[in-house]
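What follows is a single structure, and I will ask about it in a moment.
Note that this complex is displayed minus one protein chain, with the remaining chains in position.
Going in written order, the chains are labelled A and B, and every chain counts its residues from 1.
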Amino acid sequence: MSDVLLEVQDLNVSFQTFDGEARVLNGVNLSVRRGEAVAIVGESGCGKTVTVKAIMGLLPEGSSRIGSGRIRFKGDDLLGLRSSDWSRIRGHQISMVFQDPMTHLNPVFSVGDQLTDVLLWSGQQRVGLVRWLLGSLQRGKRNEARKRAAEWLQRVRLPDPEGALARYPVELSGGMRQRVLIALGLITEPDLLIADEPGTALDVSIQDQILELLEDLVATQGTSLLFITHNLGVARRISQRIYVMYAGEVVETGSTQEVFDHPRHPYTQGLLASIPKLTGEMGEGIAGRIPNFVAPPPGCRFAPRCPFHTDQCDVQQPPLVEVAPGHQVACTLYEEGASGQ
Amino acid sequence: MFRTFLLPRVLQMIPVLLGLSILIFFLSRIMPGDPVRLALGPEATQEQITQYRHELGLDLPLPQQYSQYMKGLLTGHLGHSLRTNRDVSQDLADSFPATLELVLAAMVIAVGVGVPLGVVAGIRKDKWEDQLTRVVALGGIAMPRFWLGILLQLLFASVFHLLPAIGRGDIHPTQITGLYLLDSLLTGDTPAFWSSLKSILLPAITLSLASLAQIMRLTRSNMIEETRRDYILASTAYGVPRLLIVAKYMLKNAFGTTLTTIGLTFGYLLGNAFLVEVVFAWPGMASYGVEAVIGKDFNAVVGVTMVIGVTFLLTNLLVDLIYGWLDPRIKYS
Partner (left out) sequence: MSTASRTDLSSVRNEELRRGWTRLKRSPLSIVGLVIVALVVLAAVFAPVLAPYPQDAGPGVHFDRVHKPPSLAHLFGTDDVGRDIFSRSLFGARLSLGLGMIVLAIGMGIGIPLGLIAGYWGRGVATLIMRTADIFLAIPSLVLALAVAAAFKPTLTTTMIAISFSWWPWFTRLVYGEALRIKENQFVESSRGLGASSWRTAYHEILPNLISPIIVKATLDMGFVIMMDASLSFLGLGAQPPTPAWGTMIAEGRQYLPTIWWQATMPGLMILVTVMGFNLLGDGFRDLLDVHADIGEG
């Protein structure tokens, strides 16, 4: 399968907390192919954001630790990358659209400044102070970059793109800021775009417009998309394949159609059952809360909340097994010898 | 901008200055002993003293004295100095530039050295650079200014004979602004420039050290806070190089917060100039003020205090303006 763009294998990440080591990711596997749109769904705190931060090398130094695992992107092992090599990857290869438009834009620089800086400097391995100063003197290059920045603002359908370049984030509405964030993520024309619940901070109608825009752009650019959300409706709409995460583990994966039509894992079933028809927001349908990451349940992490809980569940973590072509589930119910549901 | 931002701030200053003048004026009039007797010397007869008191208006009731004083103030007169026998405003006009030059030089050192060191300490958190600046900061804040001045004099003037221990240099440039360094640059007077530079170095370093330490620690914690910001993380994700993020994005944000304390730093430097000028025999307004306090020269005390109050408030106003320009959020909130 040479068309696999990103492959995450057995990723383990832990954080140092006051109570001890919290194992936040426990053997996560996932992959994204070229041109594919993949969604990761799960409740907040299930490790979605940690997964993508690990992919981008953005986990906080010191407090977090990557225990084991591999992240391969186009043949590069991202975990072995030195910091100077990251400049090759971030931006032009993988970029990101962030969730909260209020905090992810730099408040003291104009929109144009932020966009042109990404255009002019992304991917530059080393920036000497002299080169930086010379660079800022090159009028032609800057004007060129501003033009492209304006084009991108047009593409994300920001009214008055030329004027918006000179504006500061405070002068823009939440929806407009989110559009700027999308432009920032796509302006480098990355092969893989990671989107971390864009628009969730905004009201539903704007959120809808943002999704439509993102779908559109990804389709026309041929960019692969890794989309993170806690909203099943959104995931269904935007993705071809889906990963369901629970407490730092992938519990079910398959084509979006298949997983929605025939959910196998009790957690996925619970999630789908609890969706209010209209909003697609995840309800509180499943009793109990996400377990403690410092001392997680010994076997299946979902066991304490699972309606089909058996003694077998507490013995060991069930592996992902294939139940239908491309459809995998990590649950003792589907292990060899166990009868189907 | 002017009506919503500048005007209210200027108007706010008026009651503060008025209150300050009342406070200091009345404090100065309850001085013990008789300043007039002190000024005229032991030979003076009771008649001479009464005569002089009358000339100075000291026999009037206090509120009336105050209104006289304020009338003088509006016409630029700060009253008669018992010690120099001149109008206090003249004395201050002569000595203020020296203090201003010293404070500005100290400010340049404090910001010019403190901010870069703070940036280094912030991005190299818990590494040796950070530990070193921590030690410097500890010493800088806890060391008495006058004592540090004495030690520096001892070392650089008495032991190594590198720099003059006291005074403002022997070669003075033609007066334009009264700031010798600036004047000598403007007139191209190289000997005067070197002489002024050499003599201002020790007092300015002495004066700046504590503020340098504070600015350094503040910049450090601001830089550390900045590294945790979402927008810095986002810039990293877009592939913006680290150096650009530090030198442009983080520094501008961190410096904005540092800037807000510069008004306070200015006041702090102005206050400590009183100690440093005395140690280095710097002919500025602060050493004039100390002599006035010791010599019970009440008009001079009031004059010095008022000038410092006005300077301090104006600096804060200026800082507000710069901050508003640096951080667009201020204008819109």
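We adopt the following convention: a residue touches a chain if its C-beta (ideal position, glycine included) is under 8 Å from a C-beta of that chain, and two chains touch if they have at least 3 such contacts.
The structure displayed is predicted, hence computed values, not measured ones.
Note that the absent chain touches B when the full complex is taken as a whole.
The chain not shown here is touched by just one of B:P63, B:P144, B:G167 or B:P191, and that residue is B:P144. When the omitted chain is restored, the residue from B:I24, B:L56, B:L78 or B:L92 that touches it is B:I24.
Residues of chain B in contact with the chain left out of this view: 15-17, 19-20, 23-24, 27-28, 30-32, 134, 138-139, 141-147, 150-151, 153-154, 158-159, 214, 264, 267-268, 270-272, 274-275, 278, 289-290, 292-294, 296, 298, 301, 304-305, 308-309, 312-313.
Everything that follows uses one rule, which is that only the chains that are shown with their structure count from here on.
The geometric centre of chain A is 53 Å away from that of chain B, both derived from CA atoms. Within the complex, the chain A residues that touch chain B are 56, 58, 83, 86-87, 89-92, 95-96, 98, 100, 103-109, 114, 117-118, 121-127, 129, 132, 168, 170-171, 181, 184-185, 188. Of all residues in chain B, those touching chain A in their complex are 229-244, 247-249, 252-253, 256, 326-329, 332.
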